[in-house]
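Have a look at this one.
Apart from one protein chain that is not included, each protein chain of the complex appears where it belongs.
Up next, chain A:
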Amino acid sequence: MGLSPDAKERLGFVFEVTKTIFHWGFIPAVLYLGFKKGADPGNPELTLFSLFLA
């Protein structure tokens, strides 16, 4: 089963880019989803401080 060295290289590049996006994008994505959902009804709006302060 062979991929040509050239194809491997290109595939490797694609994986590397995907990995980097996933690596640095995962936590921001979770935070984005959480903020997009917003606060529970009746509670004040979320701000970045809600992540740290009680």
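Going forward, contacts are C-beta pairs under 8 Å (C-beta built on N, C-alpha and C of every residue); 3 or more make two chains touch, one makes a residue touch a chain; residues count from 1.
Note that in this section contacts and distances are computed from a predicted model.
**Q** Could you tell me which of "Ribosomal RNA-processing protein 42", "Tetratricopeptide repeat protein 29", "Mitochondrial import receptor subunit TOM40 like 1" or "Exosome complex component RRP45" is the UniProt name of the chain missing from the displayed complex?
**A** The missing chain's protein name, per its UniProt entry, is "Mitochondrial import receptor subunit TOM40 like 1".
**Q** Touching the missing chain, which residues of chain A?
**A** Spelled out for chain A, the touching residues are 1, 3, 8, 11-12, 15, 19-20, 22-24, 26-27, 29-31, 33-35, 37-40, 43, 46, 50-52, 54.
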